[in-house]
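Removed: one protein chain of the complex. Kept in place: all other protein chains.
Labels run A, B and C following the written order; every chain starts at residue 1.
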């Protein structure tokens, strides 16, 4: 259990890294949304390994929509999307089935599933599962865009190298696509790239911090007490492999502020209630306040490294060593940037539907209901 | 919606700060658990304001168990617990009903509930709601204790003053109860107390960081992909008023580590698989690995301060100012320490039941089934 | 687990027959609904035993609303309602704790809860639990009434005595309140009353069939595939103690019809699509079609009878006999009539909220948002 997320826009993920397919089913998408495979494909491209810095697994994945769309529009039923996996060499994994890789889910999965888990490429713990997140998120993004909501993630730190503070949304929009590490600060981006190249040479890896900004959200999202925006979003974000930390607004920084500093005072701007500072990150009492929703996600270093590491043979229960082979991302945080956007999208859409802010039927914009 | 948490051990919270009662209903507690009001009362005492540093609201709350317990044991039905609120003077709140306090949920609640929210004392956004969290958590703690699980929260930072690193569980256990700020480092505790006193004088407030350590958890808790231990716990923790950041293991610190450093290598100890480092905080792939579960929670400064602040009158839609009166906690993070333990308890118990690790019926220990 | 129903209008029931209280918490009621205790009390009166035909337990229950209502209107938070139980003599139940009464849940509860269930008065299996259903349902009815939805239940059969067919809604409305058995056919009603009196004398009991008609529902309620109106309603209705059968429209009668007879052909009436027959009971493909929703519920005879019955002593595991004492309803179906209405109400309201047909905030009718 646990492969589904959402109460009203419900995403179910399936597949294994070395299995036949990987994908998602989405239940609860409003009917009438124009949807084509290329809407999803273009988001998948952003997440794709490559960009010169990452693993060689040539994932030229092609997504197929197999249900839920008729006459080019969503029909109210579940949308099944999948990509077929290439045949991959699983020999190494099969030989090391009983020797868990440090930092991976191998050991915990082995115990949880009584040894029946698929360890090849990490099975369903593989970062490749996030392709399913992107499929679901790309639909959610399309709905949100129609509601005026824009989600923007960018890299703000890799292995201690930080993007400068104070980047505007415009700068991010302009620079992020051009950076191989999705960093909007060009100087920092170059340093990050050098750092990554060095790590590749050394067969080591590192982590990163991603910031995400959401603009255009209405006031009133989030369901107190137990479904505050922060809690629901964090829940979803921690489902991304490698995420170990989430903070909203000024986050941990708030803990060394005074209330007189951290409180965002209220003003009027064009008849709308706004704040000048945004230490709360756009959420008060778990409910959006109409200011940009801002949060940061901390991702741990890729656990697959070239160095020999200590482990235990679970069959013989003896200590041993393991050397992970194959080409891997030196920094999974990079590919996580579009994934964070997509997870944010399906999570926020769910909250918007819960808050009754999404029409039951979309697509009236073009006047062609049902034609 | 949103006042319930948990799939198998389901907690529902109700009440308002200035309403008649505050409390919780718990559905899914195994039958046969010995349970008395004092089991809950003693946890409530820990959360109670006082300790010389906090608000003057004399909450000598007495909890009542109204259902779910027969012959001194849980009977399999929902457990209703509540405390009656004292009559409180709501005049200030009624006068300021349309002027949201900065940093509070007043504005967002006003919009979300169309002005029908109860703003007196913050209504159901009050920190007082956490009494319900403690009621539910104290039952969960009792079940967990029988399973050998121990939860230990302590304060590690207030307004930049940090407890020293490397505190052992034993030190924490020994020192935490004696510290008015729940800090196990005596030197830091004294500094924190001075800081709080200074803030009281100045009518200002601050935030804090709480660390929580859970020992005795079995391997295998957490339900991939979307119910990882981190995600489910963070979901619950962000429901505590004021929480704005959550990190597991080395958290954001992992983002500037290398994989060769952050990976926890595996060893054998008395036939059990263990790690020497614990950067993962006891969770891999969203599943507990048998090492201590460790996380930190960042709590923002109490928004109620004595200084005059800018706000907006929502009836006239004009800018105005507000001065919050009454005595309030200068640092809600302090009272949040036992709350974090209790939320962790009901959340982990839920995950343990999901993972089929809790017997359907408890209490056989004393051989007196049903007598 | 299992004491909650509903996804958006979520009802949680608690209490025991001989415990301290009995009641309900409702999460998800729109804010701004005027709500007083007498709104609930008057529905409770309808369900109350008495009417000359039923058990002597003088349940002069007074309901208390303890949360969720501020300034006379719902505030968006959970509504806690309860009634305090009178002290009752539990001696008989305590003496017979290990001897299950035939037809009751005593045996199954004993096994399920490891002997920790409360058997006094049936514990939480008591028909008295339905007071909680009525509390929740009375709120739902009030919301539905504002949306133009009317729910009307009446008795159509007791121990083989049937009301005549073809009763109009008007006849039912006019006659049902005057009948001690809620039967709108006066002749049948008298026969039923005589039958009940005879059963009282003989210390025996019987069952009944209740019909329920709902008018004013919009087209589009029900969520295919797994939440059709019939499925969701039946789920809720079978939660009423004693219900063993549910059928919609022409129900089992459809099984011996031909399609050419059972299909309801479509016509126009004042620009609305209607059918002349209503064999489907107002539901096609699990979705309401705008015609009256019609269903029937079959309730078994009250299991408490005065005759000596065979049973088993669960402590000694020997066959034995039991004679149930006390005054009981000869026909629980009678009191179930208002309960069926209330369960239908909270179940349909939940479906209406799911279908986005209920405003987020009620009460604008009087123009006094938040005053």
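FYI, contacts are C-beta pairs under 8 Å (C-beta built on N, C-alpha and C of every residue); 3 or more make two chains touch, one makes a residue touch a chain.
Predicted model only: the values in this text are computed from it and were never measured.
Of the chains displayed, those contacted by the omitted chain across the entire assembly are A, B, C.
Across C:91, C:168 or C:256, the single residue that touches the chain missing here is C:256.
The residue from C:21, C:134, C:212 or C:305 that touches the chain not shown here is C:305. Mapped onto chain C, the interface with the missing chain covers residues 1-5, 13, 100, 102-105, 107-109, 111-112, 124-125, 129, 157-160, 199, 204-209, 219-220, 222-228, 230-232, 234-239, 241, 243-252, 254-268, 271, 273, 275, 279-281, 283-289, 298-305, 307, 309-312, 314, 317-319, 333, 354-355.
Where chain A meets the chain that is not shown, the touching residues are 1-4, 8, 10, 12-16, 19-23, 25, 27-28, 31-32, 66-68, 70-71, 73-80, 82, 97, 109, 112-118, 120, 123-124, 360-361, 363-364, 369-370. Although one chain is not displayed, its contacts with chain B can still be listed: residues 7, 355-356, 360.
In the analysis below, only the chains that are shown with their structure count from here on.
Compared with chain B, the chain whose C-alpha mean position is the greatest distance off is C. Relative to the whole-protein C-alpha centroid, the nearest chain centroid is that of B. Inter-chain centre distance (chain A to chain C, centres taken as mean C-alpha positions): 45 Å.
One finds 27 Å separating the Cα centroids of chain A and chain B. For chain A, residues that reach two or more other chains under the stated contact definition are 355.
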